[in-house]
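Every protein chain of the complex appears in place save one, which is left out.
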Amino acid sequence: MSRTADLVIVGAGPAGMAAAVTARRHQLDVLVVDEQAAPGGQIWRDVEAVSCKPQAAFLGNAYHEGLAAVGRFRASGATYEPNTKVWQVEAGPRAFLTRDGAASSVKARSMLLATGAQERPVPFPGWTLPGVMTVGAAQIMLKTSGQVPVEPVWIAANGPLALLYAAQLLKMGGRIAGFLDTTPAIDVSATIPKLAAAAFAAPGDLLKGLGWIVNLRRHVPYIRHVARIEAFGTDRLERFRYETASGVAATVDAHLLLVHEGVVPSIHPTLSLGCVHNWLGGQDCFAPALDAWGETSEAGIFVAGDGGGIGGAAVASLRGEIAGLRIAARAGRISAVEAQAAAQPIRSRLKRALTARSFLDAFYRPRASIFVPADETIACRCEEVSVASIRAQAAIGRPGPNQIKASTRAGMGPCQGRQCSYTIASVLADAEGRQVPDIGLYRVRPPLKPLTLDELASLDDVGCPT
Amino acid sequence: MFRKLHDPEAEAVTVYIDGVPALAEANESAAAVLMRQGSPWARRTPVSNARRAPYCMMGVCFDCVATVDGVASVQTCLAPVHDGMRIDRQIGRRSVTP
Partner (left out) sequence: MPDVSEAAIDTIVIGGGLHGLSASLHLARAGRRVVVLERSWVGRHASSSSAAGVRTLNRDLAELPISLESQDMWHNIEAIVGSDCGFRAYGQVNVAEHPKHVAVLEKRLALTRAAGYTHEELIDRAELTRLIPAISSHCVAALIVRTDGAADPHLTLRAFRRSAESAGVTIHEGYGVTAIERVGSDWQVHADGRSFVAPTVVNAAGAWAGDIAAMLGDDIPLGHKASMMIVTERIAPLLKPVVSVVGRPLSFKQSDQGTLVIGGGLQGSADIQAQKSFVDFSELAKGARAATDLFPSVGPLRIVRTWAGMEGKTDDHLPVVGPSPTASGVYHAFGFSGHGFQLVPVVGAILADLIVHGGTNRCIEALSADRLMARRPAA
C-alpha cells in the first residue's frame, strides 16, 4: 500500500505533536506515526493512561502539562498511527513503515523527523551485566508501571534527569543507597556567566534543580567527582567498584546500578538521508544542520525537538511549532510573510528557553572515560566487541568507523551502532591522535529499525506515486 | 529487582514467563514485568551466550528481546502486555529450522 500526505511526522513527542497541531491549524493533511503505543514521546510517555494511576500524583507538573499537549494533539485532526515503525526515510520525501506486520510507504510534501534523543551510552567494564540499567530506563518504569527498585538503589550519574529521577523516587517511597555524582570538577569561571544567564531566563527551573540536589544530599550518601566505575558478576551484577578523581575508591555489593550521562540526538534517520551534520562541541554529539525553521540540507525534510540538538520538552514544542509554520507555507496554506510573523513570538520564547541550556551543557559535561573507556570494556553490546580489539585494529593504518565495522563487526548488530558509534569514533580519535568530528560515525544502512523478511515481502508499491 | 508501588486490581492480567505465571498490569511493557521477576533478564546473546536484561527501556539497545507469543526477537520494552501473553526468554541464536 502506498499513500500520500501533506506532512508526515515521525515521532509523537512534544515536537511532533506541536508541529501536527500547528500544521492542522492551517488545514494540512497530517500523518503522525510513532513506534510507541500512545502519544507523549519519552517525557510524557503513556501520559493518558498514567494520569489515572497512583504514580501520577508524584510525577510533577511537567508530566501533567503533557496531558494537555496530548489532548490538543488528539483534537487536532491529525491522523495518528501508534505501534508503527519507520524503517526507511528517503528524499522525496518518502517514509516506509510497518504496522501490524505489514509494510507500506507514504509520500509526503514535507517530512518532520521528531525522533527525539536517546541516552548517551555509558560504557565501562561490566556495563552489559543484567542489573546495570540507565536512569532513563528506571524512570520509564516508574512512570508507566509505577515501579521502583526493591532494594536501596545505587545511582551513578551526571545531569538533571538523574536528579529528577532521584527526587521522584524519594517522593514515591523508594530508597537510594548512594548517589555517585560523575560530574567532573568544572571550570567555574566559564560556567558562572552561563549560570547567571540561566538564572535570569528561567529562575524557576534553576531553583527546582537546586532543590533536588539539596534534598538529595540531605537524605542519601552523595559522592562527588566519581571518575571510574567497574561492575562485576556472573550472569548478573553482584558488586561494583567506583573511584573518585582524587583516588578515593570503594567496592560495594549491589544488584542494581543505574547510570546516566545525559542524552544525545537520535540522528540515524538524518544520517541515512545523507543530511549535513554538525559537531556540537558543547554537547559532545553530532546534530543535523538546520535552518531557522528546522529544515535540513535535504529540501522538505525537517527536524524538530531533541533530534536536532538537546533542548528539552519546552524547546522541542516551540521548535515543532516553528517547523509547522514553515511547512504550512511550503504547502501554500500561508504566505512566507505570515509564517515569519507568526513565528516571531515563538522565537522569543525559544530564545529564553535556550539560555538555561548552555549552562546545563557546560555544567554537566560527561567525564572523559565515558568516551574512551578502559580496554576490557565492551564497546559494541550487540556483537560483543571490546575496546581493546578496536584499538588493535586502529594500530593498522588509520581506519575510519566503516573499516572498523568491516573488520571487527562492531556496529553490525540489531541496534545498528546506536550504542557504540560514539565510542568507536572516540577510541579511534584517541588512538590516531585525531578529533571525533573528523573521524565521524558509521554509515547508516537501512532499515532504521529491524523489519522482518515477511514484512518486507508484504511491501507492495505497485502504482505508487513518484 | 523492581517492585510495583500499587496493586493493579481491576487491570491485573496474567502473563507466562517461560511458562511460569506472573502478575502484570494491562498495557505495561513486558520488559517492566520481567524486571520484577526473581530472575530479571530477557535473553542470552547469540555471540557469547551472556545474559542480558533490558537496558534502555526505549527501543534503542535490543537487549530486552525475547520470544513473545511465539514471535522471536521482540523488543519487550515496546510490547504492551495482555492477559495470557507468553514471554519466553530467548537463548542465543534463534532457530527457524522447520
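For reference, chains read A and B in written order, and residue numbers begin at 1 within each chain.
By our rule, a residue touches a chain if its C-beta (ideal position, glycine included) is under 8 Å from a C-beta of that chain, and two chains touch if they have at least 3 such contacts.
Just so you know, these numbers come straight off a predicted model, no measurement behind them.
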| item | value |
| --- | --- |
| Hidden partner chain, touching residue among A:173, A:345, A:397 or A:433 | A:397 |
| Touching the absent chain when the full complex is considered, from A:71, A:152 or A:446 | A:446 |
| Residues in chain B touching the chain absent from view | 46-47, 71-73, 92-98 |
| Interface residues of chain A (partner: the chain not displayed) | 88, 90, 96, 103, 105, 274, 397, 399-400, 402-403, 406-407, 409, 412-414, 416, 445-447, 450-454, 456-461, 464 |
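Methods note: only the chains that are shown with their structure count from here on.
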| item | value |
| --- | --- |
| Whole-Å gap separating chain A and chain B, where each centre is the average of the chain's CA atoms | 23 |
| Residue numbers on chain B that touch chain A, as the complex places them | 1-6, 25, 27-29, 32-33, 35-36, 40-41, 45, 47-48, 50-63, 65, 73, 77-78, 80 |
| In the complex, chain A residues that touch chain B | 35-37, 42, 46, 49, 53-55, 118-119, 128-134, 136-138, 140-141, 144-150, 172-173, 235-236, 255-256, 381-384, 413-415, 418-419, 449-450 |
